[in-house]
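Missing here is one protein chain; the remaining ones are kept as they sit in the complex.
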Amino acid sequence: MTTFWVLAPIMVIAAMGLILARKAVHAALCLAVVMISLAVLYAVQDAPFLFAVQIIVYTGAIMMLFLFVLMLVGVDRSDSLVESIKGQRLAAAVVGILFAVTLSIGVGQVVVSSTIGLDQANADGNVEGLAALLFTRYVIAFEFTAALMITAVLGAMVLAHRERLVTPRSQTDLQKQRMRDYAEQGRHPGNPPTPGVFALHNAVDTPALLPDGTTAEESVPESLRQRGQERQGLDDSAVQDRLREIGPDEDEEDADR
Amino acid sequence: MIPAAQLDYWVLSPLFVVAGFAVLGLILEAALGRRYRFVVQTIATAIGLVAALVVSVLVYGDLRTPEEAGHVARGAVEAEGAVTVDGPGVITWIMLLVFALLSLGLFAERRFEAGMSPFTGRAADIPGSDEESQAVQHRLEHTEVFPLMLFALSGMMLFATANDLITMFVALEVLSLPLYVLCALSRRRRLISQEAAMKYFLLGAFSSVFFLYGAALAYGYSGSLNLTIIDEAVSARADSGGLLLVAMAMIAVGLLFKIGAVPFHAWTPDVYQGAPTPVTGFMAAATKAAAFIALMRVFFVAFGGASWDWRPTFWVVAVITMVFGSVVAIAQTDVKRMLAYSSIAHAGFLLVGFSAAYVGIANEAVLTSVSSVLFYLVVYGVATIGAFAVVSVVRDSAGETTHLAKWTGLGQRSPWLAGTFALFMLSFAGIPLTAGFIGKWGVFAAAWAGGTWPLVVIGVLASALAAYFYVRVIVLMFFTEPVGDGPTVAAPGVLTTVVIALAAIVTVVLGVLPGPLLDIVQHAGAFVR
Amino acid sequence: MMLTVLAVTPIIGALLVACWPGASGNPRLVKVLALAVSLITLVLAIVVAAQFDAAEGGYQFVEQREWIPAIGAHYALGLNGIGLTLVMLTTILSPIVILAAWGDRLPNPARTHTYFAWMLALEGLAIGVFAATDVFLFYLLFEATLVPLYFLIGAHGGVGRSYAAVKFLIYNLVGGLLMLASIVGLYALTTRAGESSFLHSELIGLDISAGTEKLLFLGFFIAFAVKAPMWPLHTWLPDAAASSTPSTAVLMVSIVDKIGTFAMIRWCLEIFPGASQWASPVVMVLAVISILYGALLAIGQDDIRRLIAFTSVSHFGFIVLGIFAFTTLSTSGATLYMFNHGLSTAVLFLVTGMLIARRGSASISEFGGVQKIAPVLAGILLIGGLSSLSLPGLAPFISEFMVLAGTFTVSIPLAVIAAFGIILAAVYILLMYKRTMTGPLRPGLDGIRELDGREFTALAPAVVLIIALGFVPGPLLSVINPSVEPVIAQVGAEDPVPPHPVDAASEGAHE
Amino acid sequence: MLELSWLLIAIPLAGAALLLVWGKGADRFGHLIATAASAAAFVLGLIMFVELIGRGADDRSVTTSLGTWFEAGRFHVEFAFTFDQLSSLFVLLITGVGTLIHVYSIGYMAHDARRRRFFAYLNLFVAAMLTLVLAADYLVLFLGWEGVGLASFLLIGFWQHKETAAAAANKAFIMNRVGDLGMVIALMTMFATFGTTSIAAVNGAIDSASGSTATALGLLLLVGACGKSAQVPLQAWLLDAMEGPTPVSALIHAATMVTAGVYLVVRSAGIYDASEIARTVVVIVGLVTLLVGAWIGCAKDDIKKVLAGSTMSQIGYMMLAAGLGPAGYAFAIFHLLTHGFFKANMFLGAGSVMHAMDDDVDMRHYGALRRAMPITFVTFGLGYLAIIGFPGMSGFFSKDKIIEAALGYNTWIGLAAMIGAGVTAFYMTRLMMMTFFGEKRWRDEVHPHESPSVMTIPLIVLAAASVLGGALYLGGWITDWLEPIAGHAEHPHLPVPVIVVQLGVMAVVALGVAAGVWLYRRDVPDRAAADADVSIVTRAGRHEIYTNEVNGALVVLPVRYLTRLLVWLDARGIDGTVTGTADRIGEASQQLRRTQTGYVRSYALGIFGGALLVVLGLLAVTLA
C-alpha cells in the first residue's frame, strides 16, 4: 500500500505534466515516469510478467519510438500557450472533471467486494499462468496480433519508405561529372570557398567575401541557404562603402541577388 | 503443461483463409517484380475472397440448427469461447466478403489514372514534389493495399464474431490499423487524404481506448471478458450495478464511434471525403456492418440481461443520429460528404432497429432486431459501394469532381450513370421497389414489434428529411441545366462498370423480391450465447 | 391474371416507348406507340368491366400469390366496384391525356419518349394501386406512383418545375412514410396475432385495441389527406399543377390524387372502422373547410392552373365529406364524384392547357375575348367549367348532390355550410370564364387558333361522358352501390331512417 | 298522347343539340329548325292539352317515368314528368310565346353572325323550361331550374364581346346560385325528412311532418324562387339581364323563366298550405318587390329597364297572390299567364322600337314614334292597356283578382297592392308618352321605320292575347281548372263590395295615368338630369334603390377581402409554415454544419462529452 501512496501522487503529477508541459520532450519524459511507476504497481499487484513487459516494451521500445519521432520533427518545438479553439480548454476541463467525478461515484461505491488475490492463479507461476490463457482461451486473439504486427510493419513501410528509383551515383561518377563540367562549362572542379572569412563575422553562415567585395554565395553550406539562414553580412557600413567605391557594375550584380 | 487449444478449424476457416491470403499477398509483394505485382495481387485477393466466401457459405450450411443446438440460435461458440460461429455471424462474414469483392473491383480499377491504381504511387513523397512526379513516371503503385484490405477484412470478420472483449479489441485494431493506412493513400488530393488518415487515426485510437476501458470495467464487474460469462453475471445481478452501467456506456462509446453515431460521428465526413473513394466505399459499407454486428453481439449477448438499462439511452442516440445526419446532409455541397452524413443517418435508422432489442417469438420466423439489421446492412452496404463507385467515375482533369455543383446536368450527359446513382439515392431514401425500402421496413417493423413505435414515427419523419437531400441530388442531375462544362464522365472501366451494375441489380432485386434474403436473415436466428 | 395483364400492359408499353430504338429521335413514333398502348389498355379495361358482375359486389378477378413470405406480403389483386370505377377512369383518361399531350412543348424535346413512357408507367402503377388488396403491395405501388409523377413534373414541366417537383415529392413522401409507420404497426399486430399478413381480407377482421387503432388510422389518413389533398395539407398541389404540363396535371389531379380518397374508403374505413368513426367529426369539418377554402382561394387566383388546382381542393373536400359521412348515399356519391371530378378536371386542365400553350402565359389577366376567335375552345371550357360548378345535367352534379344529401342526414350544419360551396363554385368558374373568354379581344391574342382536330378528338370523349353521365349515371352507380354497402356496414354505420318516410305505396307509385 | 310529355322536352332539346353540333353548316337554316322545333312542341302541347280537357277532372294528372335517374342507399330519383292542369298551362305559355318569339327573332337577329347559336340557346331554354314545369320530382325540377339558368346565362351574355353583357350574365347566374342554395338545402331536407324528393310525395306527406319542417321547406323554396323570379332581396340581376338581346328579355326575363318562382310556390302548395309563416313571408316578399319594382320602373329612362322593373313588380303581384294560399294560387297563375302575354308583347315592341332606333334604349331619345311605327305602336298600346288594367283587358281581370284577394287577406296589404296598380299606370304611361308621343327627339341620322312582318306578326298575335287573355277567367274557368292543385278558393270576405274595390282600383289607375300624361305631356330633356338635380326618390330609383351597392358592401367586398386574406394566409400561413419549416431545417443544417470545425480536438471533445452523456444517461435510466 505504501508503494501505491508514494507512486500515485507522482503518477498523477507526471500525468498532469503530460498535459501542461510546453515541450513535447518533457511530456514524453513525464509519460515515461508514469509508465515506470505503473510497472512498479504491476509488480506490487502480482503481475511480474507485466512488470517486465511494461519496462521492456512500453518504456523501452514504445517510448523510444516516440522520442525518435520527436527528434525527427524537432525536439525543441514547443506548443504555443494560446488556445486557438474557443472554449476548448474550459470545456475539456469541465467534461474531464465531470467524467472523473461520475466515474468515481458510479463505480467507486460498487467496488467493495473482497479481493481474492492471485496467489492461487499464480501458483504455477505468473508467466505459465498467462501462457496457459494465451494459448488456449485467447489463442485466436494471439494469432491475430500477428496480423496486427504485419500491418504495422507494412503500414510503416508504405507510409515512410521511399523506394529508390534511380541508382545513386558513386564517388567515381561524381568525380567524372565534375571534370566534365569543368571541361564543358568551366566550372571550378575544386572545393567551394570556405565561409566566415569576413572580418566582423566568423561563422559558417556568413558568406565569404570575394576580392571585389561581392559575396561568394557558394561558400555557405547548401542546407543553410535553402532554409534562408545565411547571414547577410552586407549591411555593415564598411561593406556598403566599399561597394559604393567600386561602381555601378557591381550594383547591378547586387540587385540581381 | 498447457493443454492444446481446442480449435475447430473448419468453422473458423473463413477467418484464416482471409488472413492467410493477406500474408500470401505480403509474400507476393516481396517476391514479384513490380510489373506483375498489381495484376497478381488483384487476382490473388480475388481468389482469397471467393475462397473465403465459398467456405463461409459451406460453414453456414454446417451450422447446427436451432433444434440441434437446443436454443433459438444456430451455431455454437468456438475456439475456447473466443469466437462465436453462429447464424448472424456467418451471414456477416458472407456480407463482408461480398462487400470486399465489390470494393476490390474499385481498388483494382486502373482505367481512370492512365493505367494506374487510384492509390498514390509512393506515399512517402511530398505532394507536388519532383519525387512524386518521378514516381508517376515510373508508374509506381502501392500494391500493398490489397494485403492491407485483406487484413482489415479479417479484422472485421473477427470483430463481428468475437465472443470475448479482448478478442474483440484485437479485432477492432486489426480492422482499424490497415484502414488508417489506406486512408492516407489517395492518389489525388494527398493533403486531405493524409489529414483524413490522421484524424481517423487519432480519433479511432481515442475511442478504442474507451471501448477498452469499458471492457476493463466489465471484467471488473464479472471477472471475465467472455460475453457468455458476463451475461451470466449480468443476469444474476442484484444491485443496480454502477460498474456495469459505466462499462456498458464505455463499450458503447467505442462501438458507436465505429458506427458513426452522433455524437461520435465527427470523423465520418472528414474521413469519407479525404480517403480514396474505393476505400471510402469499403469502409462505409464493411466497417459499419462489422461494428454494428459487434455492437449487437455485445449488447444482446453480454448485456442482454440489462437491456432495459441501456435501451433508453440508445433510443436517444438513435433519434439524434437520424435527425442530425439527415439535417446536416441537406447543407452539404460535396457528394462524398453528403454520403457521409447519409451514412450517419443510416446509422440512426439501424440503431432504431437495434435499440428495440426485439428478439422475436419462439419458433416463428419474424423480423427481429438482428435479422432486420442484417438485411439493412446488406442493402445499405451494396448501395453505398455502388454510390461511391459512381462517384469515382465522375471526374474532370483534376480527378474526381465531388462538388455537387459540378454534377448538374449529369443526367443529360450520361443518363445511365446518373440513373443508377439516382437509384442508389432512392434506395437510401427508402422509396418502395428499391432495396432500401425493405431495409427501412425491416428495422421499423422490428422496432414497432419491440414496442418502440414513437421511434418508428420519428424514424419515418427523419427519412422524409433524408429523402430531401437525396432528391436534391436527383434534381441536380436531371432537372438542372449543366453549368459551364459540367462534369466529365470518364468511361468507366470494366471493373467499375461491373461493380455499379451489380450494386444496381442487387438494389432493385432486393427491392422487388426481398423474400429469399429476408428468409435467410430470419432463419439466421439469434446470437449464440 | 386479367388484372395483372391490365396493369402490366402500360408498364411494358412504357418500357417499349422508352427503349424503342431511335425513339429519342422520332417523337411521332413515340406518340403513336404510347397512344396505341393506352388504347389497348382501355380495351382490356372494357373487357374487365364487361366481365364484372355488378350485382354480386365483392372482389372479383382475384389473384393471390405469396410474394415475400418472410413478412407475409402477398401479390394480391382484386377489383370491387369502387376499384373498377377508378380503373375505368384511369384507362379512359390515359388515351385522352396522351393524345392531348402530343402538342406539349417540353423543355427538352429530345426526351419526348421519356415523357410518354413515364405517363404510361404511371397509368400502370395507378391501376395496380386500385387493384391491390394487400396493403403492403398497395403501399409499394402508392409510393411508386410518386416517381413517374416526380419526373413528369420535374423533367418535363414548366417554370419552377424543379421546386414544384421536390415539394410534391417531399409532401407526399412525408405522408407516405407516416403510413409506412402504420403499416409497420399492422405488421407487428398481425405478427403478434399469429401469422403476419397484409391481406385486406385478413386485416378487416383484425382485433386492434382502440388506442392503437387510432394511431394506425392517423398514419394512413394523413398520407391520404396529403394525397387527396385536404386542407391544410394542400399547398403542394397548386405549385405542382402550375409547373407541370396539362397532361401531367390531369394525371396528378384526376388519377393519382384519387388514390388518396379511394384509399380512405378501402383502407381507412374498412380496416379501422372504430377509429374512422372516432375521427369522422374532425375529418368532416376539415373537409368542409377544404370545400370553402379551396373555393375562396380559387377565386383569388390569377394563374388558371392554380385556379383549377384550388377548385380540386374544394372538390376533394366534397369527396372526403361524402366518405366520412358514412351513409350509402354519400359514400356512393363520393365514389361517383371521384370519377366525375376526374373527367371534369381533365377537361378543364387540358382545354386551358391548350389555351395557355397558345398564349404562352397562364395568367388570366392576359386573356380576354377568346370566345370570339375560338368558340369551340370556349364552349368546351364552359362545359368543363359548368361541370366543375356542378350544373345539373352534367355528371358532377349528381355526385355532389348525393354527397350533400347523404351528409345532410348525418349533420345538417356541415351539409349546409358545404352547400355554400356551390355558390363559390359559380363565382370562380364564371369569373375565370368571363375574364378569359368574353369581352373585347385583348391585343396580342389575335394569333390564337381554334382547336385543331387532334385536340378536339382528345377532349370530345370526356365532354360526351360528362354530359351522358349527367343523365344516365345508372351503370356506374349499379357497380358502385353494391361495393359501398359493405363498407358502410363494416364501419358500423347505418343510413339514418327519415323521420317521416313516405309510405311504400307512394314510393311505389314511382316505380 | 299524354305519356308523351318527355317528347315535349325532347323536341326542342334535339333542336338545340342539332344546331350546336352541326356547326357552321347549319347557319343558313338553323333558325328555321329551331322555330319548327318550338312550334312542334307547341302543337304537341296543344294536342295534349285538348286531350287533358277531354278527361275527367280526377284524371287530369298523368305521370310518366323514363326510368331511374340515380339511386343509392335509400335515395331514389325517378326521371318522371307530370302533365297536369298546371303544367299544361305552362307548356302552352312556354311553347306558344316561345314560338312567337322564335319567329320574331328570325327578324330581330337576322344580321347577327351567330344567329344559329342564338336559336340553339333558345331551344335549349324551351327544353329546360319545359323540364322545369313538367318535372314530377323536385330534383328533376331542379335540373330544369338550372337549365333555364344556364340558358339565361348564355343568352344574357350572348353578345359576349360586350363586357357589360358578360358581367350581367355572370351576375344573373351567381345570384341565382344563391337561390339555388336554398333549393338544394330544401331538397336535402326533403330527402332527410321524407326519404324522397318526389313532388307529389313530399306535398302529400307534409302534414305528417312537423310544422317547422314545412316552414323551413317553404322558406328555403322561397329563397330559390326569389333568385329565379328576381324577388327582393335577390332581384338585382334582372335589370342587368336586359343586356341580352330583346327577344331573350321577352321570353326569359318577362314571360317565362322569371315566373318559375311563382310556379314553384304554387306547385308546392301542399308545403305552403302547411305553414302560415312561410306564406306570410311570401306575401311580404311579393309586396315589397311589387313596390320596389314599380319604384324603379318610375325612375329609369332605359326602356328595357322600365319594363324589367315592371316585370319585377308584376311578379311581385303573383308572389303576393301565391302567398295568400288557396285563395290566391289560381290568380297568381292567371296573372302569370296574362302577364306572359302582355309583357312579352311589350318587350318585343320595345325590341321593335330599338330595332328602329339603331339599338338605342334611352327613351329620352325617342318621342313621336307612333307615326313612324304604327303597328308597333298599336300592339304596344294594347299591351299597355292590359298592364295598367284597363277594363276588359286581360290585366284588368288578373290584377283585380289579386287585389281583391289581398284585401280579403289584409286590408293594408290590399291597399298597398292598389297603390302599386296606380304606380304601374303612372310609369307605363310615362313610357308611352316618352316613346310614342310628344316631339321626336332622335338624331337626324336615325331613320325609324316599321319592323318587317316577321317581327310584327308575333306582336299582333301577342297583342291579341293581351287583350283576350282575360277570357281564361270566363266563368271562373281557371280557378276551377286549377282547383285540384291549388285547392278550393273561398271567395274573399271583403270589407266592401267587390264593385267598390274594382272602382277603387280603376280610380287609382286613372290617377296614375293622368299623372303620367300630365307630367310628360311636354318634351322631356334628351339628356339625363344629373343625380343631384332629381329628388332623392328618383335618385334611389335610378340606382335600383342601391341594392347593388348594398350587395357589394355586404357580400362582394367581404368575399373579395376574405379571398385576398386567404390567398395571403395560404401563401404566408399554411404554405409559409411548410416552407418556413423547410427553411428552418435548412438554417439548422447550416448551423449544425458548423459543429464540424475540422479540428480533431473538437471532435475528440465531442466524443469525450458524448461518452460522459452516455454514462450519465445509463446511470440516470437505472438509478432514477
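In order of appearance the chains are A, B, C and D, and numbering begins at 1 in each one.
The criterion applied here is as follows: contacts are C-beta pairs under 8 Å (C-beta built on N, C-alpha and C of every residue); 3 or more make two chains touch, one makes a residue touch a chain.
Note that contacts and distances are computed from a predicted model.
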Among "Sarcosine oxidase subunit beta", "Formate dehydrogenase subunit gamma", "NADH-quinone oxidoreductase subunit K" or "Branched-chain amino acid ABC transporter permease", the UniProt name of the subunit that does not appear here: "NADH-quinone oxidoreductase subunit K"
Touch partners, limited to displayed chains, of the chain removed from view: A, B, D
Residue of B:191, B:491 or B:505 touching the missing chain in the full complex: B:191
Missing-chain contacts mapped onto chain A: 4, 8, 11-12, 15-16, 18-19, 24, 27-28, 31, 34-35, 38, 41-42, 45-47, 49-50, 53-54, 57-58, 61-62, 65-66, 69-70, 72-73, 77, 79-80, 83-85, 88-89, 91-93, 95-97, 99-100, 103-104, 107-108, 111-113, 115-118, 120-122, 126, 129-130, 133-134, 137-138, 141-142, 145, 148-149, 151-153, 155-156, 159-160
Touching residues on chain B - with respect to the absent chain: 123-124, 126-127, 165-166, 169-170, 173, 177, 180-181, 184, 190-192, 194-199, 201-202, 205-206, 209, 212-213, 215-217, 219-220, 223-225, 269-270, 273-274
Touching residues (missing chain, whole complex) on chain D: 593-594, 596-601, 604-605, 608
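In this section, only the chains that are shown with their structure count from here on.
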Common touching chains of chain D and chain C: B
Interchain centroid distance [CA atoms averaged], chain B/chain C, Å: 44
Distance between the centres, which are taken as Cα means, of chain D and chain A, whole angstrom: 103
Centre distance in Å when chain A and chain C are each reduced to the mean of their C-alpha atoms: 74
Residues within chain A bordering two or more other chains: 102-103, 106
Multi-partner residues of chain C (at least 2 other chains): none
Footprint of chain B on chain D - complex, ascending: 582, 585-586, 588-590, 592-593, 595-596, 598, 600, 602-604, 606-607, 609-611, 613-615, 617-619, 621-623
Residue ranges of chain B touching chain A (in the complex, touch as defined): 2-3, 5-7, 12, 15, 19, 22-23, 26, 79-83, 122-125, 131, 134-135, 138, 140, 142, 144, 147-148, 151, 154-155, 158, 164, 166-167, 170-171, 173-174, 177-178, 180-181, 184-185, 217, 220, 226, 239, 241-243, 245-246
In the complex with chain D, residue positions of chain C that touch it: 171, 231-232, 234-235, 293, 296-297, 299-301, 327-329, 332-333, 369, 371-372, 375, 379, 386, 391-393, 397-398, 401-402, 404-406, 408-409, 412, 415-416, 419-420, 422-423, 426-427, 430-431, 434, 437-441, 471, 473-474, 477, 480-481, 484-485, 495-503, 506-507, 509-511
